[in-house]
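Every protein chain of the complex appears in place save one, which is left out.
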Amino acid sequence: MLDGRAQISRPWSPRLILSGAWLAFLVAAALLAPWIAPKDPLAQDLFLGRLPPFWVTGAEPGYYLGTDSLGRDVLSRILHGARLALTVALIAGSLTCIIGATLGLLAGFLRGWVDIAISRMIDIWMAFPPVLFSILLIAVLGPGLTSIIIAIVVIDWTRFARVIRAEAMAQGAMDYVASAQVAGRTRLSTMVTEILPNVLPTIVVLLTLEMGISIIVEAILSFVNLSISTDDPTWGGMIAEGRTSVHQAWWVLVFPLVTLFFTVLSFSQLGEGLKDRYDPVLR
Amino acid sequence: MQLLRTFLLRLATTAVTLFGVAVIVFFVIRVVPGNPIAMMLPPGATEADVAQLTALYGLDKSIPQQFLIWGAGVLQGDFGASITSRQPVLDLVLGRLPATLELSVMALVIAVALGGFMALTGTRLRGSKTEAAIDVGNGVALSVPDFLWGLVLILLFGVLVPVFHISGRVTPSLELPFSTNFYLFESVLRLRFDLWADIVGHMFMPALALAIPLAAIIGQLLKQSLKETMNLDYVTLARTKGYGENHVILSEALPNAILPTLTLVGVQFTFLIGGTVIIERLFSYEGLGNMAIDAVINRDLPLIQGIVILFAVIFTAVNLAVDLCYAALNPRLRHA
Partner (left out) sequence: MSFLSIRNLSAALKGRPEDRILRNVSLNVAAGEVRGLVGESGAGKSMIGKAILGTLPLSVEITGGQIILDGTDLLTLPPAQRRTRIGQICALIPQDPLTALNPSRRIGPQITNRLVDILHWSRADAEKRARDLLAEVHIPDPDRVMRSYPHELSGGMRQRILIASAFAAEPKLIVADEPTTALDVTVQKQILKLIAEMQARHGTAILFVTHDLGVVSKVCQSLSVLYAGKVLEDTTVRDFFAAPGHAYSRALLAATPKYTDPDGSLTPVPDAVIAATRAEVADADRMTHV
């Protein structure tokens, strides 16, 4: 038999293509929302309340995905909602990643009291129900974008810290790290030059997952009416409204839900796809 | 001996964790803007009324002082009184706990059944198209959290094909003969299967929403572990003895493959219980989580504290129970 290992080519997997395409589409839609949204997302018109989407009889031209109970255009609100969702995903995701991964690296590589302190904190954090914790934090911080981001970072850093700590420990036990130490490098520089590159694939996967989770957290907070002001278009807020009128106007729930569903799915599939493609260890 | 020492050490760290949770929640919620006392009183109440009530709830003292008073109470089983309903927090919380426990356990049962079935089917048909389909399904189920599954289920089985109830715990017009709040459990004991069916009809969708991600995790992990086990020599040996594939999977591979899955399921079960908060809200299910969100909205500080502590106790208890199960199931540890 030939040596098959060297010849395995890794094509772009369908899930990488599909999830990447959806997210690219979403980013474009969010950026262009003010120009491509057919209506003003805040404009109310009670005479045009609960219009069905365009293929159902009773639809009004121009309102492609129908309207909610206040006569606001569902499509325009989804497009504008994407701006907030992606902003949260990007900022909250990256901040959580930086803070969580740093703490995890420090705990896993330095060990000793640093590890004990960080691990205890993780234990305490893990004993909180995260959704309740986030709702509590928003109650404390007051509604708004900054509060949401802070809440996500404060709650979710443990996701990174736990995994990266374990990986850094495993890497730290390997010979190449010991040889770097023997070569007279400081511990911190060893951590950055030797350990970090090896845990980077894991960090990237966790980051894409965290972006999806951030969007969900924002939606949940909007759902319990604690996110942004109620008028601003958010997917969670739309879902909350759709849930109450689901028997009268299913489209108010379905379209934001489908968007949210595919976005969250795409973020996690993107992470898994990237892991398969770039993980130095063939699994 | 070794086992006992590990156990005691775990108990000690658990105590530290619970104390940490208590401190954090206590101080965090006291920074909440909005005066809960003012919200309780009717409009037109005087300054003196507010001051009197504030003193009654001990909110006029410094925060560390309040913590000491509250902590001393908690150690004696007194969690204070709810500000909104003026009933003891412990009574309120324990009144709602059964609903949440029943929901969580039902979700766990569904997750184990579903995930176990996926893992066994995938192992039995390994290498086939069915296994590939199971992998894709698990991947999707895993990537989407319980909140979204709840909404999807509401649309599918509450609206499109309305077969289940999408709100509440039991149809309000029904006469309930129960003496505890374990409705599901008691309906079986009292042989009231009409009520049982109604309760399950309410619980099934929130439980399924909670179960789907966990089922996917179990399905994935157990399948992987089963497939690894299936390559071991003792499984091959059992095959040469004349046993069929089903017997080999179920009685040779499964008992050994299940151990690594078990620890993970423990951690994931605490995530599932944490998920009840939003799922109960979504399905208007009268459990602890729904009460917690109301408590936050109403700034009911003692009630929030009580609920968070109870959740933390449940989480740590589950983790402890899993570790004990692991030790009990693993002959290597049992006979060490």
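First chain written, first letter: the chains are A and B, and each begins at residue 1.
Quick note on the criterion: a residue touches a chain if its C-beta (ideal position, glycine included) is under 8 Å from a C-beta of that chain, and two chains touch if they have at least 3 such contacts.
All of these numbers come straight from a predicted model, not from anything done at the bench.
Per the touch definition above, the residue from B:102, B:146, B:186 or B:252 contacting the chain not shown is B:252. Listed residues B:44, B:77, B:127 or B:172: the one in touch with the omitted chain is B:127.
Only one residue in the set B:57, B:117, B:243 or B:326 touches the chain that does not appear here, and it is B:243.
One chain is missing from the display, and on chain B it is touched by residues 126-127, 232-234, 236-244, 252, 255-256, 330-332, 335.
Please note the rule applied: only the chains that are shown with their structure count from here on.
Per the touch definition, chain B reaches chain A in the complex via residues 13, 16-18, 20-21, 24-25, 28-29, 31-33, 139-140, 142-145, 147-148, 151-152, 154-155, 158-159, 270, 273-278, 281-282, 289, 292-293, 296-297, 299, 304, 307-308, 311-312, 315-316.
Residue ranges on chain A touching chain B, taken from their complex, read 15, 120-121, 123-124, 126-132, 135-137, 139-140, 142, 212-213, 216, 219-220, 223-224, 239, 243, 246-247, 250, 253-254, 257, 260-261, 264-265, 267-269, 272.
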